[in-house]
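The complex appears here without one of its protein chains, the remainder shown in place.
Presenting subunit A:
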């Protein structure tokens, strides 16, 4: 996890707020550093994490995690981390016998109707086990990322329903958190992506949006991060919004106010 980002969000592993949906969004840049941040954040906070990783392999996340001070292999062996490796298990569907529905069962269906098997997988992974060590704090669901599901042919409503059910189960019933990454293609013709992004924004409590700089690529400033605190229900003031610029280094990310990059000062 990146300590500077924790300061910005006023969060720390020992005081993670329960029942929150955090939406990560990236536009014209790669927002996966936020996924690595939250993965290591919640592992360090001693939470039980279910990670639906559809984009990269386990070893990729493990290598980055080790730079940030967590070992995914150890966490998986201890039972703290349940990892669904999409790239590998997608192939398993075709070579297994008929039985219980595979989480990625929608890949076999001509018209992918619902993500219920995936939801069942998440629910079983995060359901508290009575007899085992109840050492873990609240459950956390991490998804990287939801736009891949759209590309694989799942409808927008099905993805929204999946997150709806996850929210009902993980956030409301189990008092856990959800973190999901969505890409903003910026393409005016991609209506499904827009509907997905807006639909999730309406449901989330915190929206982190990583954007590329409007002026193009820069060696010292890799992008801009907009943080929007939303409270869907209580009548607080309009959500606070802050904007920072960042630079990704080998083991950390440094944040600074707009225009105040150390390279420029």
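Methods note: a contact is a pair of C-beta atoms (placed from the backbone, for glycine too) under 8 Å apart; a residue touches a chain by one contact, two chains touch by 3 or more; residues count from 1.
Rule of thumb we're sticking to: contacts and distances are computed from a predicted model.
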item	value
Options "Aldehyde dehydrogenase domain-containing protein", "Elongator complex protein 5", "UBC core domain-containing protein" or "Aminotransferase class I/classII large domain-containing protein": UniProt name of the undisplayed chain	"Elongator complex protein 5"
Residue in contact with the excluded chain [from A:63, A:168, A:242 or A:263]	A:168
Selected residue (touches chain absent from view) among A:9, A:27 or A:160	A:160
Residue among A:46, A:62, A:89 or A:201 that touches the chain left out of view	A:201
Residue ranges of subunit A at the interface with the undisplayed chain	114, 116, 119-120, 157, 160-161, 164-165, 168, 172, 191, 194-195, 198-199, 201-203, 230, 232-235, 237-239
